[in-house]
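Yeah, one chain of the complex is gone here, protein chain that is, but the others are all in their spots.
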Amino acid sequence: MSAPKTAPKKVVLAYSGGLDTSIILKWLEIEYGCEVITFTADLGQGEELEPARAKAELLGVKPENIYIEDLREEFVRDFVFPMFRANAQYEGLYLLGTSIARPLISKRLVEIAASTGADAVAHGATGKGNDQVRFELAAYALNPEIKVIAPWREWDLQSRTKLIEFAELHQIPIAKDKRGEAPFSVDANLLHTSSEGKVLEDPAIDAPDYVYQRTVHPEDAPNTPEFIEITFEKGDATAIDGVEMSPATILTKLNELGGKHGCGRLDLVEGRFVGMKSRGIYETPGGTLLLEAHRGIESITMDRGAMHLKDELMPKYAELIYNGFWFSPEREMLQAAIDLSQEHVTGTVRLKLYKGVARTVGRWSDHSLYSESHVTFEEDAGAYDQKDAAGFIQLQALRLKLIAMRDRRVKSLK
Amino acid sequence: MSAPKTAPKKVVLAYSGGLDTSIILKWLEIEYGCEVITFTADLGQGEELEPARAKAELLGVKPENIYIEDLREEFVRDFVFPMFRANAQYEGLYLLGTSIARPLISKRLVEIAASTGADAVAHGATGKGNDQVRFELAAYALNPEIKVIAPWREWDLQSRTKLIEFAELHQIPIAKDKRGEAPFSVDANLLHTSSEGKVLEDPAIDAPDYVYQRTVHPEDAPNTPEFIEITFEKGDATAIDGVEMSPATILTKLNELGGKHGCGRLDLVEGRFVGMKSRGIYETPGGTLLLEAHRGIESITMDRGAMHLKDELMPKYAELIYNGFWFSPEREMLQAAIDLSQEHVTGTVRLKLYKGVARTVGRWSDHSLYSESHVTFEEDAGAYDQKDAAGFIQLQALRLKLIAMRDRRVKSLK
Amino acid sequence: MSAPKTAPKKVVLAYSGGLDTSIILKWLEIEYGCEVITFTADLGQGEELEPARAKAELLGVKPENIYIEDLREEFVRDFVFPMFRANAQYEGLYLLGTSIARPLISKRLVEIAASTGADAVAHGATGKGNDQVRFELAAYALNPEIKVIAPWREWDLQSRTKLIEFAELHQIPIAKDKRGEAPFSVDANLLHTSSEGKVLEDPAIDAPDYVYQRTVHPEDAPNTPEFIEITFEKGDATAIDGVEMSPATILTKLNELGGKHGCGRLDLVEGRFVGMKSRGIYETPGGTLLLEAHRGIESITMDRGAMHLKDELMPKYAELIYNGFWFSPEREMLQAAIDLSQEHVTGTVRLKLYKGVARTVGRWSDHSLYSESHVTFEEDAGAYDQKDAAGFIQLQALRLKLIAMRDRRVKSLK
Partner (left out) sequence: MSAPKTAPKKVVLAYSGGLDTSIILKWLEIEYGCEVITFTADLGQGEELEPARAKAELLGVKPENIYIEDLREEFVRDFVFPMFRANAQYEGLYLLGTSIARPLISKRLVEIAASTGADAVAHGATGKGNDQVRFELAAYALNPEIKVIAPWREWDLQSRTKLIEFAELHQIPIAKDKRGEAPFSVDANLLHTSSEGKVLEDPAIDAPDYVYQRTVHPEDAPNTPEFIEITFEKGDATAIDGVEMSPATILTKLNELGGKHGCGRLDLVEGRFVGMKSRGIYETPGGTLLLEAHRGIESITMDRGAMHLKDELMPKYAELIYNGFWFSPEREMLQAAIDLSQEHVTGTVRLKLYKGVARTVGRWSDHSLYSESHVTFEEDAGAYDQKDAAGFIQLQALRLKLIAMRDRRVKSLK
């Protein structure tokens, strides 16, 4: 149950088809003399998957050892949507776009390992980041005997030069633009694109315009606002402007809308689980619209008691996902509470999109708790008896009065 | 210690100089035969105070019974700023602009009552809203024997017609535009303007443009972004673009900047403490910039452990202020924790203002915890040993592995 | 939806058969001219129910309007056991014996009202206590149109003398020992007996021995300890010493065992929801054993992450039950989280009972997470690699080191 001490025999590698994971592929074969199975998933990162197959084949992976899967619907339905039910934001702002994708990848790695008899899985995350933790905690939670190999923590290919040398030595093709250092590092999926490192490392300096890849600059966004309506059922988005769509289709469409209007940019310094702070540029166009609309529909359909409890639980829930504890009993407990609260979160929200802002401007629902007859400034036909408020306040005040009397008495004793 | 049963003899009234509180003034004299002291405060609501003095005099209040005070600095320094140290947002979004002003008004009402020998205070809040609760809890917490009179809960002047009749009968001057119903109700102070009621009562329908009074429409905001720098010391803003200012001056300036760029509009349905949901339009231009910048400076100067605890405590803290428990031991306990966390929240944040968005794009501080040498993608000269992550993950995973092994074992028993 | 303004036509009364609720019965008929249905439930309070029937008949209630029910199994299965899954203790100590019974009584009152066409329910709780709140919140949550009548808040029979006069006037039989004042007030059900008021009102003075009714004085308990084994399945007790029993039977048996050994006495001053503090003597013999054993079985079957989350949620959960919010979305959300955590809380605990103490001295389970091979001081055959701890600690320490370095740097700047 401890870290791998005996060499793995068969490894399922999370493989992007890029240079780094291709190097890992070779390194695993050389270092451990093991068979490598590649797993490449479409999580909506916006890249073709077939080149990954070709690349794997070129590197000698047997066709039956190449797994390529479109996980977009599962990703949105079983990971993104449950998380958005919680309005999860890490450190108040981050929509957890990278964090939420990792457990799904690990889940498939472990499942493929089980079905192919592999005894290990491998990933390309470094030893400084959160992703290694997320990959590995998920893998261990799903298979406590699995070995996890994190080459970046093990090998000595710590510089770009060494990596390129290794690639050349082993005939790994190197795209022209990969010879030099990338000016920053990118992770993308259907929920977000994150950029970090290199030119972004000084948090005092604005991110250069070219870092943003998925949202137009608000200055370049349309000069007239656009209004859209998002419909929810039990907390999950099901339609845009009345058109029902699958989870991944909805998120894709929201990304398009949000991206066009420059919504969802975030320049954040965050506290990593491994202990240091890092600076990231996040673009979450569709997710930003989804959060705003979800809060909007909750505002009329969810009781105050439930909502305040949810708000109190949210930071811990977000922290758990950020730290890699998706597959943990405490995340599941919180999810059970959150899911129950979504029973009536059904209805439609109208958003105004304009130059980087997505703002709720209307919401309606058959499940609404909003009662105009109670709140109205007009005659309310006895719906609410204002005199009740006097008693309410008296009893709310009682303990405060007792404190004040005590404090006065104590002062007089001195 | 219960609700007033004997008639008050001298009442300090929170008096705006408007029609409603003028009617209350007269009504108190008639109903209770008591002496009325008026208290009018400048909390930055943007109205002249001297007309309130003239009006009070006209209604027969003795000059020595007219109290007019500029509380703007105290308001920002002792109420707004402490609250912003917490990043307080009620139900995820509302910046508590009305809630935070009430305890200060009550505090002065009670103090004036003490110095003038008054046995009661009175306010013009209705029996349906939160403000009555906030006024009264604060008053009772500060003086458990004070009587609080809330005419709207007592009298029978429930319709506009009856109010106008009462005013005419008692020679209370009625401004022309006050004869008819206002299309919505407004509360304003240096932190925000809120609008609610009447034309805003259907939460499905967008707020009409004319409701917004303090922020330009984002569409009308400047076409080029503006960059500003806000400096903080121990969690409080102290300078804009390097120019040091007093608390109220800073907030005034931020309001100007935010308002000009259309920042800080919120269309919200919220759960009132008295039980129903209501819809409000809030404009908090300066506060919106302040929150964004405060989060920005915290992001580099505040440790993750402190920040996550603060994030978990925030919803309760915001709820306490919303519900009127500013003067309560639990709010003070949370404040003590929050204030301690601000010890090093010192530094400067660069914001980009554009068409309704205020976004952090840079931040720096002598108190920064951000360590480029730890986080860098480059060679880190041994600052961080990636191998440590392996042990870290193994021990984080141990309990998850034990669960997985248990689950497997239990399954095999069945 | 506000308080009853029109007189009720048919009322379901929570009727004990005692003097007070008999007076209420008559008073309702006289005051409102309404038909009264009596509802008497066996919740394990240890009194015969048939005398209540005879009394009701004597007072003129039609036989078909007399409801007498044994709710003991439902009480324990659907209320007590779910609550004990949470290890709920109000203000750290109180096992909520009275609080948990109220929602069930209200539920049946509302159901009987629905089936008999009654438009109101009535209870005998006073206006000073928590029970009125619990009865009424539950009733309103289950039927928002129901009227609730609380005679103690309405009538003028505030003194013992007046009550006796009313009873005599209306030929309500008065037991000899009820003519004078009871020396304290008692509430009892299968979970506990509470005593308060009168001779107990000075919290500085020990409760007289005669107050305790359900547990022997520890000094009189057996001089030799008794060991018992309680078996749990998914968090609920299912057997004692290997003998399976129904929920109510188990609690009855545990009461017997706990009572015999003087376990479960509590002398508490607590904060009431209505604002003042009160002093109560609680005897919860079986519940005390149950809590101890439940914690014992959780200690080996529940993961640390789940347990710590549960511990953090508990005070709020207990507060909700104490305050009468059993039927609320937030209690149900917490219950969903708690129930999920009990999936593997299956196994057996050995308790030692002796002179007022019930202490876990052994526990075992097929679902145990305790791994002797990991924890052992002996050779662990590689189950745990102590070197992992070095990396674990380094990364846990990283943020603390960064703080220390920052603090030192800041100090040097001054």
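Before moving on, here are some points about what is shown:
Letters A, B and C name the chains as they come in the text, with residue numbers starting at 1 for each one.
Quick note on the criterion: a contact is a pair of C-beta atoms (placed from the backbone, for glycine too) under 8 Å apart; a residue touches a chain by one contact, two chains touch by 3 or more.
Keep in mind that this is a model prediction, so the values were computed, not measured.
Touch with the chain omitted from the figure is made, among B:I66, B:V148 or B:L402, by B:L402.
Checked against the full complex, the one of A:K62, A:K162, A:R179 or A:R406 touching the unshown chain is A:R406. Of the options C:N65, C:N255 or C:Q394, the residue whose C-beta touches the omitted chain is C:Q394.
The hidden chain makes contact, of the residues C:I24, C:L43 or C:A141, with C:A141. Interface note for the absent chain: among B:E47, B:E330 or B:E379, the touching residue is B:E330. Annotation for subunit A: contacts to the undisplayed chain at residues 303-305, 344, 366-369, 371, 374, 384-385, 387-392, 394-396, 398-399, 402-403, 406-407, 409-410, 413. On the side of subunit B, touch with the chain left out of the figure occurs at residues 1-3, 5, 271, 274-277, 302-303, 305-306, 308-310, 316, 325, 328-330, 332-334, 336-341, 382-385, 388, 395-399, 402. In the full complex, subunit C makes contact with the omitted chain through residues 1-3, 87, 91-93, 126-128, 132-133, 136-137, 140-144, 150, 152-153, 158-159, 185, 197-198, 201-207, 218-219, 223-225, 265-272, 274-279, 295, 299-300, 303-304, 307-308, 311-312, 314-316, 319, 324-325, 327-329, 350, 352, 354-357, 359-364, 369-372, 374-379, 384, 386-394, 396-398, 400-405, 408.
Quick note on the criterion: only the chains that are shown with their structure count from here on.
Relative to subunit B, the chain whose mean Cα position lies farthest away is C. Rounded to whole angstrom, the centroid-to-centroid distance between subunit A and subunit B, based on C-alpha atoms, equals 31 Å. Subunit A and subunit C have centres, each the mean of its CA atoms, that are 41 Å apart.
Counting partner chains per residue, subunit C has residues 303, 305, 384-385, 388, 395-396, 398-399, 402 touching two or more of them.
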